[in-house]
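Complex shown without one protein chain; remaining protein chains in place.
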Amino acid sequence: MKLIPFFVIIPLSCAFIITLFRNRLRFLPGLLCVFSTFLLLGLSIHTKGSLAEGVSFVYKVGNWMPPIGISLVIDGLSSFMLVVINLIAFVVALFSIEYMKRFTARWNFFALFLLMLGGTNAVVISGDLFNLFVFLELASISSAALVAFGTEHEEIEAAFKYLVMSVVGSLFVLLAIALLYSYTSTLNMADIAMSLQAGSAGILIPFVSVLFIMGFGLKAGLVPFHAWLPDTYTAAPTPVSALMSGVFTKSLGVYTLMRILFNVLGVTPQLSKILMVLGALSMVFAVTLAVGQWDFKRLLAYHSISQIGYVVMSIGLMTPLGILAGLFHLFNHSTFKSLLFLNAGAVEYAADTRDLNKLGGLRKKMPVTGNTSLVASMAISGIPPFNGFWSKLMIILACVQANAIGFAIWATLASILTLVSFAKLQKFAFFGALPEQLKNIKEVPLLMRLPMIVLALICTFGAVLLLSPVAGNFLQPAVRVLLDGQLYAFRVVEALR
Amino acid sequence: MTNSDNLKGMTLIVKTVSRLTVGLIMLFGIYIVVHGHVAPGGGFAGGVIIALSFILLMLAFGKEKALEKIPKAVASFLEGFGALMFLGLALLGFSGGYFFANVFGRGEAFKLFSAGEIPLYNIIISIKVCTGLFAIFLVLVLLKFESKLKGK
Amino acid sequence: MSAYFLCLVLFAIGLYCVVRKRNIIKIIIGIMISEYAINLLFILFAYRKNGRAPLFSEGLEIKNMVDPLPQAVVSTAIVIGLAITVLTVAIALRIYEKYGTFDITRIRRLKG
Partner (left out) sequence: MFLMIICAVLAVEIKDLFSSVIAVGAVGLCLCVIFLILKAPDLAITQLVVEVLCLMILIRATIRRDLPFSTSGRWFFNTFITIIFVAMFLSLGSFCLKELPSFGHPIMKVSKFYLDQGAKISGATNLVSSIMLDFRVYDTFGEATILFTAVLAVMTVMRRRARKDVNEPEPKDDQ
């Protein structure tokens, strides 16, 4: 397991190399970006494969024992997240080579892209609270710059909104870290979990948990804190919105929240109730807003909020089935939402507009985009053979099993509304009559088609992941980590021995 | 800051005073960087002080003079290079078995040449910080000129 | 104890400024104030009564130093704050250039 720090080294060093060469080698930035993300994907799958269930690997940075130095921890959950992140990043990097030809200073884009990816990976493998905060900031600063990449009115405004919101979120997180440090006098997560187990009656730990929920909720875009999300996704360049929706909110918001609440602080029934209510609220509220949207990407952005709501609610159930369903839905959502954003990018690339009123009949002219988006729409609204159906079914079943019939009804309702809005999307964008000014529209280049096809295949055969031999290796260890809660600390200590 | 003479520089008094002080400020910054491991301070503070000395130069003499000292290409090259060096030093730790492991000898306490990699890190950080902040300031000021020209 | 509380008050002032003020520069100022408050909180946590600065000097045995870990952490946090401030100022300047104002009520291209 010497390879763990390479999850951070590879993207960051590639970013530095790109900035050294700038424009001098025209092909280098894109090539390096795709190459490094491919390497990372291979590395993450390798890590996932070599990890036995219920075991954590701990890497001591600089050969210091963890409470003194910083440790990197890999267990079932983080390796699962790494696979998701690097899969989506690879696909998006491939897509952005062609797409970013519409912007100047492409080397800048790729460098920031890799910095953001490195920050996200580092957050996922970090075993130290302050270290997590530092890389959280790295990821949010670079993503804010990426949102502002177009430097037009909307982009700048959305970037400012996003930056302010995410900074406020990180300030809450930093405050919570400060309180925890004073209470336990250590920054290592395993160490904190150990010392909290000794007994903590009082208001401090709930208060800190609420601070964490506010901070990471802002990053994840749950409903009371969602104001930045639609603007940001609409304004950002499409690869960035695909990456942010597919990876960013999940690894910086949901993953960190789960890791800290479940494994470090210990989750109480009240907290899980809060999570479920937040999840259900985002699920229903966002989807009702989404039905009325006419901008392709804005509609997708509202759906992002709503699907994150599914994930959070289902994990908040705290039953094995609920957590399994939540994580499976997280994976599925990454794939189909990224695919939809890539479709939106392709449509924008070809037709130069995102307004659903001005589109129509694109299916004949752009067969690949049309068909893949059909797959993705069916997956997100839960039509049987695709992966979205299975995870939604499991979520509803888990709700029923946990005697939360009300939440099950809300989930079903949100699912129906999702179906409605995507039927509308398909009708206005891809079916119907072709408008006059789009007569000589062409299909997008091969490098943009390939990622969409790959993601569509994953969407179609995603249910394979539920078969017991695959799930046992892929999903089950992650579920174990969350279920075991504060056993996390013992695993880390064991691994150090 | 008087009107719009940033392009040319400021009055004679300011120029003379800053000519005298720039060297001292820079020296002080370098002192802080090099003694980072035995006295308060360190790479970051020292780097910012060095950057401030360049910024003073720019405010006093106008941007051409400052750009003579550090051309923009050199600044951005040093920035990327500093980052890469940091990572390189970290990777060097692999020869000692771990990422970021300290492979040099520790030396004797209280001496200037001690504490293994710490002074090296300090120097690298200071280069990076100095050039980076200078570049940021330059970009912000340049934009201001541009919008002013547009206004006229 | 009261020192901690004052710190929280400072944090709340910054937060109020971010949430309520209509001027972009004011929002940036609010962020800066909140950051200062948290840095101060960390250092207050580190303080020990009659403590000494965490510096060894030759031939002198010093007990009772203050906690050095938060100081290292805060110096990282200060730099992060600097980076954030610089980026927000850059974006604010750009907004000024595009819209001709710092007032966020007049910057309403996107519907919230």
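Structural remarks
Which chain is which? They are A, B and C, in the order written, and residues in each are numbered from 1.
Note that a residue touches a chain if its C-beta (ideal position, glycine included) is under 8 Å from a C-beta of that chain, and two chains touch if they have at least 3 such contacts.
All values derive from a computational prediction rather than experimental measurement.
Counted over the whole complex, the shown chains touched by the missing one are A, B, C.
One of A:V73, A:I88, A:A148 or A:M394 touches the chain omitted from the figure, and that residue is A:A148. Across the entire complex, the residue among A:L31, A:V55 or A:L204 in touch with the chain not shown is A:L204. Residue positions on chain A in contact with the hidden chain: 12, 16, 19, 23, 26, 61-62, 64, 67-70, 101-106, 108-109, 111-112, 115, 118, 122, 130-131, 134-135, 137-138, 141-142, 144-146, 148-152, 156, 159, 179, 182-188, 191, 195, 202-204, 207-208, in rising order. Residues touching the missing chain, restricted to chain C, are 1, 3-6, 8-10, 12-17, 19-23, 25-26, 28-30, 32-33, 36, 39-40, 43-49, 51-57, 65-69, 71-76, 78-87, 89-94, 96, 101-103, 105-106 (touch as defined at the top).
Within chain B, the residues in touch with the undisplayed chain are 1, 32, 36-45, 48-49, 51-52, 55, 79-80, 82-83, 86-87, 90, 99-100, 102, 106-110, 114-118, 121-122, 125, 128-129, 132-133, 135-137, 139-144, 146.
Just so it is clear, only the chains that are shown with their structure count from here on.
Inter-chain centre distance (chain B to chain C, centres taken as mean C-alpha positions): 23 Å. Chain A and chain B, compared by their mean Cα positions, are separated by 37 Å.
Chain B has no residue in contact with two or more other chains. Residue positions 94 of chain C each touch two or more of the other chains. If you check the complex, the residues on chain A that touch chain B are 5, 9, 12-13, 16-17, 19-20, 22, 59-63. For chain C in complex with chain B, the residues that touch the partner chain are 53, 55-56, 58, 75, 79, 86, 89-90, 93-94, 96-97. Chain B meets chain A in the complex at residues 76-77, 79-81, 83-84, 87, 90-91, 93, 96-102.
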